[in-house]
Structures are given as structure tokens and as C-alpha cells.
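Working notes, beginning with the structure itself.
Of the protein chains in this complex, all but one are displayed in their positions.
We just call them A and B in the order they show up, numbering each chain from 1.
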Amino acid sequence: MVFENFLHGADYNYEQWLDRSDILEKDFFYMKEVKANVMSIGIFSWAMLETDEGQYNFKWLDNLMDRLQANGQKAILATPSGSKPAWMSYKYPEVCRVDEKGIREKHGGRHNHCRTSIVYREKCREMNTLLAKRYAKHPALFMYHVSNEYNGVPCFCDNCVAEFRSWLEHKYKTLDNLNKAWWTTFWSHRFTDWNQIFPNDGSIQGMILDWRRFNSELTINFFNNEIEPLRKYTPNIPITTNFQFPDVWLDYHMFAKKVDVVSWDSYPDWHLYDSEIEEGIKTAFMHDLYRSAKKQPFMLMECTPSSLNWKPQARQKKEGMTELASVQAIAHGSNSIQYFQWRQSRGGEEKFHSAVVSHIGTDNTRIFKDITKVGCLLEKLSVNKKLLSTVDKSDVAIVYDFQNGWAIDGAGLPRNNRKNYQAECIEHYKAFYKKGIQCDIISAELENLSDYKILILPMLYMFPDGTEQKLKAFVEKGGTVVATYLTGTVDSTDLCFLDGTPGNLTDMFGIKVEQNGVIADNEKAEFQYNGKKYNSVDYIDIIQNAGAQVLSKFESPDFLDMPVITKNKAGNGYAYYLTSRNNSDFLKDFYAELCKENNIKSFVNFELPDGVSVQKRGDVKFFMNFGNKEVSLNYEGKEINLKSLGYYIEGID
Amino acid sequence: MVFENFLHGADYNYEQWLDRSDILEKDFFYMKEVKANVMSIGIFSWAMLETDEGQYNFKWLDNLMDRLQANGQKAILATPSGSKPAWMSYKYPEVCRVDEKGIREKHGGRHNHCRTSIVYREKCREMNTLLAKRYAKHPALFMYHVSNEYNGVPCFCDNCVAEFRSWLEHKYKTLDNLNKAWWTTFWSHRFTDWNQIFPNDGSIQGMILDWRRFNSELTINFFNNEIEPLRKYTPNIPITTNFQFPDVWLDYHMFAKKVDVVSWDSYPDWHLYDSEIEEGIKTAFMHDLYRSAKKQPFMLMECTPSSLNWKPQARQKKEGMTELASVQAIAHGSNSIQYFQWRQSRGGEEKFHSAVVSHIGTDNTRIFKDITKVGCLLEKLSVNKKLLSTVDKSDVAIVYDFQNGWAIDGAGLPRNNRKNYQAECIEHYKAFYKKGIQCDIISAELENLSDYKILILPMLYMFPDGTEQKLKAFVEKGGTVVATYLTGTVDSTDLCFLDGTPGNLTDMFGIKVEQNGVIADNEKAEFQYNGKKYNSVDYIDIIQNAGAQVLSKFESPDFLDMPVITKNKAGNGYAYYLTSRNNSDFLKDFYAELCKENNIKSFVNFELPDGVSVQKRGDVKFFMNFGNKEVSLNYEGKEINLKSLGYYIEGID
Partner (left out) sequence: MVFENFLHGADYNYEQWLDRSDILEKDFFYMKEVKANVMSIGIFSWAMLETDEGQYNFKWLDNLMDRLQANGQKAILATPSGSKPAWMSYKYPEVCRVDEKGIREKHGGRHNHCRTSIVYREKCREMNTLLAKRYAKHPALFMYHVSNEYNGVPCFCDNCVAEFRSWLEHKYKTLDNLNKAWWTTFWSHRFTDWNQIFPNDGSIQGMILDWRRFNSELTINFFNNEIEPLRKYTPNIPITTNFQFPDVWLDYHMFAKKVDVVSWDSYPDWHLYDSEIEEGIKTAFMHDLYRSAKKQPFMLMECTPSSLNWKPQARQKKEGMTELASVQAIAHGSNSIQYFQWRQSRGGEEKFHSAVVSHIGTDNTRIFKDITKVGCLLEKLSVNKKLLSTVDKSDVAIVYDFQNGWAIDGAGLPRNNRKNYQAECIEHYKAFYKKGIQCDIISAELENLSDYKILILPMLYMFPDGTEQKLKAFVEKGGTVVATYLTGTVDSTDLCFLDGTPGNLTDMFGIKVEQNGVIADNEKAEFQYNGKKYNSVDYIDIIQNAGAQVLSKFESPDFLDMPVITKNKAGNGYAYYLTSRNNSDFLKDFYAELCKENNIKSFVNFELPDGVSVQKRGDVKFFMNFGNKEVSLNYEGKEINLKSLGYYIEGID
């Protein structure tokens, strides 16, 4: 989609204040003060839109749309399915989920509807049809925000389980195929009737993996059901749904293909650690994940103006943090900064989640002033239309694959207490971040590999069908692949590759993994690389060399002479294997070397001081300081001073 | 009620030993040895009193009553509802509770009956009628001990939930009122039929708060049902029920109004920490809570003779501890020292809970000798009849409110991992305890405020209706109010005050709270007060000054210049606000100042050495040493030596 401006806005719960016209009045005034140009509305409004079955009340929403328009703002209109109304659960209990024991949940909470419920699907279509038809011509209608924070948490009702069985039948055709794929001869788990399958047996890991996939796809399918009327009656209105921190059992890479623009909700733990450096890196990774999903600008749909109410502790943001976090999002490809929430609720679960307008009700607060600064900045940036449509290409891609994560999660490994798949991907990412080099974060589908020079597969335990061919072709043409311990261990049905791993690529890597091993806690596994000393932890693959060059070997007695890093020429490219887990100190040095060989450079030509992040988007360059100390940079002859939590943007003046 | 002597006694399970007349014989002999004048009997005796439905056996209880009388003792007769008999659960499963998932509990445990069960209520009335009529004229009948350790743990059966809905209808009249009070527009939680309400949705915090209140009231209502026949047939026999450490979802302030005398069960963790000082303070607080509940002497209904069997570890009491803990109870207003239990059971859950008579079965044990010493002391104290009817008035009241605790418990705050409401109240209490100044512990109903000079509201998050008026009137007349962070945040339905907090009292305090903030772990928040340095933790309210005098500001960079303590003159009094959480070091210094200004003094005029507690009850003064070291005091020219765990009582010789 095309953005005309950077968006600035918030979730707005107008309907909570219908009896307080004074407050509503102030809201619209304050929105102009912070230069808000959008509001996300109607997110949990079902009970206010359909007060009882078939009894509709759109008047307040009509008014809200009109007032936004009059106020110079646009509406990001939500469909209300994130929270079903109580009358519906009461009349149709089937809209509530059933747990693993077979007990149906009582009404309550949110995001907990059964996704196969015919009633709920039909109700959603009806509601969305009414919304789309009603506001099709409304000038304020800018975008749809479908439902809210979908997840892949399963429901075990008869209907969901039956759908899963059909899904399996479609996938495997015969029970024989399924039994083979799930290796059910182990522990006498062979199925002889589709109806025998019930997805709660953690010992059939292939089944649980398929159950995760099914639930992720079912959510996307539910989303498809929701958007059908929207597409029909308002084909030109772009559609998004707000993604979350990616640990909610959804394959967001798959989901991203279905939305017009990716948006997500970012809630880092600022100010709880020695500095903001590590949270900054983690957040950057997530931004890049969502930027890479469509290789287009994305939206920051939610972040908090200050503190949260649903964590053990969430400190109010310090001076500068709101701006810095906003600049970071923009730098990594966001075209919006939006908040949860515009105004603090008086009651309910999140009444102490901070908001642009606090309970005190005035614009004379630190928060309000911080948000106003962001509004001004976005207005200034919006002048640069090219910036709005640009995200830079990357030379480096890191594979972070959701289904691979689920497979690792379900696996019983020699070491189970420190799997940390996501953290390991971020550790590799960090090596480039600290060099000022942008990475894409891609799925194991390995699409458009030709864009990249270096492709990194941290813990890519599971190889989807076709992985070998894609990797071989990439290396053949001169690409550099880096794999780690556990890579290529199982195929897409969680069956182990025989005859050596990485599966079907032992020639390419010039090695075979003999055993997946453990470096025990407190055990030393030291090695040297380019004259520097490092220590590996947690995991080690014990390999047999089959022609690879060994770049480093362990020196600690218990792992003496075992290879740490191997390199193998294949076609015009190289395949590296890192047999053990290493921290970013080593990875930074290792990848620095590879970048040099592949002529990959940052736009800055100096070593970044600790805590400093740089990012480029077209002609605009961003310099950010997540550290505690003021630093001074010399960029192309210009001195840039960044105080702690400060930033500088080059190329917008 | 009027006490003629200090009571000394124990829970006595006579019915467990009916086939061992030799043991029963010894019991009565030993009771005389320890100078026991009461026994609590029949506490869990239903199965022995009504062996099957309608088959009664009171003979053993007749005998027991007669033998107590003959032995010069009185009976504190329990109603047996604390544990329902197995035949009843078997015949009427509805007497058992239902869990949140809808599964009815199997028979077992204790204190787990459904309080709306018509059958159980009727059975209790029948049983209590039989007891009251049978022993109405018995000379040993001294007091009723209704049921045992009631709690407010909910049952989710259809009947309880239906009663809750009626309770709500009575309270809110219309669903519109309820929806507004619970702010159900948030997350689409509006109810359109009373039957849609099911109290398991933690995200509707107003509902959960009401559910807590309902269950607390339901327990009191159940108690009322139990006492009706007792009042009818034995109107002159006083009634109590044993309260517990106050974390069992009961509003004991409300409950206390229904009993003739407050009694409670005290089980501190003696000997598990460096010294007994902190446990001593906590226990003193609880004694004062129960003394303040009726501003009358209370009873210590249970304590352990030595160790317990239901904690991770419970060390046997050291030399002196039994006496010291007994003296402490008396000093704070108790008119009894009673033990669980007289004789150790041979079997069952608590067979290793210590008892006056141990399994070894003789009077030749350390425990027995300790108990005998207490018996002698109580006999000596009983000579002073004035002491028996006296509790001293306090100049200082600390509000510790159960419903406020439940509201805080349910709230989602910027910081949730260190709420510690009770501990915070004790921290304020400790400041006075260490000065030898008695405090009352009162509810947020704020009754009889004119008794006090200083009123302290630690974390009084929730303001019941009328709070503003009562506080204003108190200050107007010259009272001093001290409030802390989070005070006055929500009204009685858990709705946040708008326009600044403390709710409706921003003028009185001369401040407005802009934001409820967090001091993160390891973060420094230092300030000075009267030249001394302190550090705040966990919570901070960021305030806007509206006329108050700022007595201290933070000096740490992240909170620089934010007010720590504000003071505002209002009418003839003062309103203080402590914006952050502080330990008792600061509080002691702060309140010392306030006491001086308000002319509040201890009866001792010297600084108390660490670990020493002093308490006054009429003309009698108690000096107690909970520390590890012997100390020497000079009280009115007299030298008082207190060894570790020693005590001295002035005014009984």
C-alpha cells in the first residue's frame, strides 16, 4: 500500500466515554496537539455494536467516524472479533474454546473464541458485512485492523479435532503415509482409523507439529473468513491485523502474505537492565522480521506511551526513550507510530496501562509532551515522500522459521533446558547489528535467495522439502551459507535424516554429524580463531570430516581437536558449519571476516561505539544511542553527538 | 463479654480416646497440673455426634462436659461444621464445593463445604439446635466456638453463582449500573442478562472484587445461620469463632461485629530467622488488629506448644519462647492463651503437630513444663481484675483494609511483583512499635476517627464511599493524615478517579498524582530528610504540586527533584503524602517527628534497644526482649534486665 504520511495515532475507545461529552471534546482537541492523523477504533466493540443478538447500534461509531474526519484524521477500523460479547457465549456456548481435558471454557477474557465454530464465523461475517457496507463511502475509512492480536492457541472441541483430522487426511491421503511420517511404530502408536487421532499426545512429536501448523493455518483461515465481506464491499481499503511478539503459535511469515501491510505491537522491557542495548537489539530484530516479511514498510500498530500493567514490572519510560524507540521503528522500516492507548480506561484489566491521556485528564504531563515531540518529528519526516516508500535491500539473510521453532520446542534432545532458538537467531543478528549491517529475517521457505550474499541458518533443525535444492543452488551461484549445530536434523515431518546430517547436504558442507552432543554447564569448550580465544556452550555437534577445511579446533581436554568451524567450497560459493553455540563476541569477529570476503559494508566506515546503532533507509541515515553514555561520532567529516537515549537523523533537512 | 480470669486451655479431642480410659484419666490430671481452666471441645466431632443421618450420640460429650465441670474447668463448645461427615457428602454431594471448571470436589479435607447448600445449612441448624438445647443448663458451658477457621474460598456451584447474581442485582439494581461500575465496555464485556455473569473472569476486576466481597459476606451469613439456634436457646452464652492469619478472603473487620468476642489462631515462624524481632513485630500487628476490631480484649484461641507439622520447617520452641509469646499476647490485649492441641493425635494429618501432652504421654517433657509456667503466670495475672477488662486507647490508627487488599491483589499495576500490601502496613506499624507507641489497626470504614491524632493510610488504593468526607472532617478538626503512593486511586467499584488522585482530596493534600510509577529493581532513588540519607524502592507516584510544602526531593538522577514527602495544611490539621515506598528506618524518623508535633508519647521515655518491645495495658506495663542479646533498661529509676526471649511485667505484684 502507499503511505502519504507517517502515521501517528492510538487505539481509541470512544465508546467508553459516551456519557462524558466533555471528555470526548477534549480528546479531539488533544489529538490535534499531538498531531495524530489516525485512530484505531472499534477494536473490542462488539457488545456496543450489537447489544443483543440482531440489535445493532452503529450510531456512536457513525459519530466517531464523522468527528475523526472533521478533525482531520483517518480511521483504522477494527473488526470486533477479538472479544465475543457475553450474550453470544451465553446463547451459543460453542463459540468458547474447549481445553485438553474436554472442558469448555466459561465466557471471559478475550482472544479465546473457537475458530471452527460455525456460529462465530457466521456472526463475524455478518458483523463485518455491516461494517464494510456502512462505511464503504465514508471519507475517514482508511484501513482495516482485523480482529486483534490473533493467536494459535488450540481449542480441543469435537469440531476442531474433526477439522484437524480432515486436514491430516488431505495432507497424508492414507493412514499408512501418516503412520510413516509420524513414525508411529515407536511406542505402538499406529493409527488404524482417522478418528483415533486426538492431538494431545506429546510423545508423537510429528502429530504435535502438525497440530501447531493446523492451528496456525486455522487462524489464517479464520482471518480469511473475516475479510471476505471487507474485500467484497470495500476492495480498495487496505487490510492489516496486528501481529505480536512472535511467540503465539502463529507462522507470521505465512500470515504476512495475506495482509496488505504488516503491522505489529511492540512492548520491550525498557529500563529493567543495566542499559537499553540488549532490548534495543531484540526490538530491532523484531522490526526487521516484520520488514522482511513483505520487504515493504510496516506499521508499528501498538507501543506504550510509558509503562504497562501486565508484566511483573514495567518502568515508566525515561526521558528520550519514547522518541528513541520511535526513531528506531522508523529506521527499520515502520511507517507509523501508534500507541495503546489514547486515553486510560477508568476500569477493567488495563486501566493502569499508560496512555497518551492519563487519568489526570490533561495535556500537562510528561507523557503527553513526549508524544507531542514524536508527532512533530513524524510530521517533519513526512515531507520526504521517498522515505515513506523505501526500505533498503539486505545482503545478509538470517533464517528464523516459526515451524522450525515448534519442531525444536517439541523435540526431546540431549539438552532440553537451554534450547533458546529465538535467542540464538538474535545472537547471530547481533553480530551484524553491531557492525551497522542490515539483515533480513526470512523463513525456511528460502524465497528470493538471489537477493543475498550470505545466508545464515542458526539451528535450522528442520528442513522443509526442497531445502537441499535451494541451498545448493544458492551456493552453486557463489553464495555463502553458514549453518550451525542441529541444522538439517529432521525433514518436514520431523523424521531424522539418515546417512548423516545436515540432511542431504553432507557433500556441500564436507562434513557429517556423527552425534548431537552437549557442552554441560560449567564445562569448558575453548578454542582460538584468528588468535583470539573463545568458549562454546550448551550444544556441540560431533562431526566427521569429509573434506572440509577446519578453521578452528577445540583446545579443552574434553573436546580436544574436535572441529569448531568448518568451511567447504561448493560450486562458486562456500558452506560453513559452526559445530557449537557461541556468543556474539565470536560471531561478530567471524561474520566480520565473511563480510569482508563478500564485500558487504555498512554505510558507516568506523567501528560503532558500544550501544550505538545505525540504520539506513534510502538516503536517510539514523544514528541512535541505546547506551548509558554520551558518544561522539565522526561521520563523513561531521561530528555527531549522541547523548544517552539520543538520536540523530541525517538527510531530512 | 466479661472475663473473670485469664483463660488457659487447648483444643481437646476427647472423642479420639474413648477406648483408652487410662489416657482420659491422665488428661484431667494433667490439665490441673498446667492450671487449665478451659478446653475447646467438639471442634471436628460431627461424625461422632451424628454417626449416620439422624443417629445421634451425645453421650461421650455429656461425659466430657461433666468431667470438665468436675475438674474445675469450663467448656468452649464448638459447633462441628468445620468438617462435614462422610455419610453426608455421600448422601448429599451438594454439600461439597465445585471448582472453577465445574467439577465437584470429592469428600475429604475440611473447611470445604458449600455455603449455599440448603442441606448443609439445615443440618447445621439441626445440630446446633441439639447442642444448644442439650447443654443450655450445663454449668460447664462457657462459650461457643462456632465452626473452625472459616474462610472465604469460593464454591462455583450453580447455587452459589445464582446467589451471587441475586446479590449483584440487589446491589446494582440494573445491569446498566453494573456495566458502568465494572466498566464492561472495555474488552466487550457488557452483560445483557444477569445469567451471563460467571465469576471466573479475572479481567473484570470489579466483578472479582464483588465476588470476594460476596464470598466473605456469604461466610458471615453462613455463620449467622449457625448461631441462630444458639442465640435462641442459650442467649447468654457468648459466641466467638476463631479467626486466622488474615489472608483467607474474609473481611474480619466486618465479621468481628458479629461475634461477642474476637478470637484468633496465631502461628508465627519462630526461630527460622536471625532473631525473633521481625516475627515479633508481625505478631504484635496481628494482635493489635484483633484488639482494634472491637477495641476490647480478645482471645488467643490457638497457638502451638512447640512445633508444627504443616509448614516447610517449624522449629520446636526454644527456652523462653512459649512464655514470651504468651506475655506478648496478653500485653496486646488477649485474655487467653490456648493451644492447639491438648494431646497429640495418634493418626491423621496433624499427628506431629505438637501438643501439651506428647505421644510419649507423660508430664515429664520440656513442653509440658513450659505450658505449666504459662499457667502459673496467668493465674497470677488473674488477680488483677482491672487488667482483664482493660485495653488502652491509641492516638494513632493505621488503616489495613481487607477489601482494599483484594482490590490491590486483583489490579494490574505498572509493578505487580512486589505489591506486598500487608507488609507495607506492618512497615508503618513498625515505626511506632519501635518507639513503644501503641497503634490501632482499623478498616477503611474509618469509624470513630475522633479517637485519633494521627491517621495513616498506607497504599489505601480504594476509597469506599464517604472516604473524602471522613478524612476532610478529621483533618478539619486538627487531625494529621498520612497517605502514600497509590492512595485514593479507585472508588469502591474499582473505577479510577479522574481529575487527579488522591481521589477528590487533591485540595486537601495540595498535590495531584500525574502517574503511578515504578522504581525498578536495583535502581537508586535517594533522598535526604533532616540530614539523613534514605533510598526508596518499588513504587513512586509522580506528582504535580498544587500548593503543598515539599519536605524532601529525590537526588538520584532518574528521579531528580521529584517530591518524596509533601505536607499541606488543611483546616486545623495536616495532610502528608509519601510518594514512594520506604523502609521502617525512614518511617521511624518521619513518624517520630509527627509524634513530637502531636504530643504523642510512649510510657517509656528512653530509646528502646533493638528487639525490645514495651506495651501498656492499664496500669500494667510489659517489657519484652525478642532480640538475641540480654539488655538492661532503666525504667523510672529501676533497672530491668531482660535476657534474650525474656520479659518483665511491672504492676502486678
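Note that in this section a residue touches a chain if its C-beta (ideal position, glycine included) is under 8 Å from a C-beta of that chain, and two chains touch if they have at least 3 such contacts.
Since we're looking at a predicted model, the values are computed, not measured.
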{"item": "Touching residue (missing chain; options B:K59, B:K232, B:H359 or B:K533)", "value": "B:H359"}
{"item": "Among B:Y12, B:Y30, B:W46 or B:F191, the residue in touch with the chain that has been omitted", "value": "B:W46"}
{"item": "Residue touching the undisplayed chain, where the options are A:Q438, A:T501, A:S536 or A:T566", "value": "A:T501"}
{"item": "Of B:S306, B:N404, B:S536 or B:S552, the residue in touch with the unshown chain", "value": "B:S306"}
{"item": "In chain B, positions touching the absent partner", "value": "13, 15-16, 44-48, 51-52, 80, 82-87, 89-90, 103, 106-110, 271-272, 306-316, 318, 344-354, 358-361, 364-367"}
{"item": "Residue numbers in chain A that touch the chain omitted from display", "value": "101-102, 181-193, 195-196, 198, 200-206, 411-418, 493-501, 512-521, 523, 542, 544, 558"}
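What we mean here is this: only the chains that are shown with their structure count from here on.
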{"item": "Intercentroid distance (Cα basis), chain B paired with chain A, Å", "value": "49"}
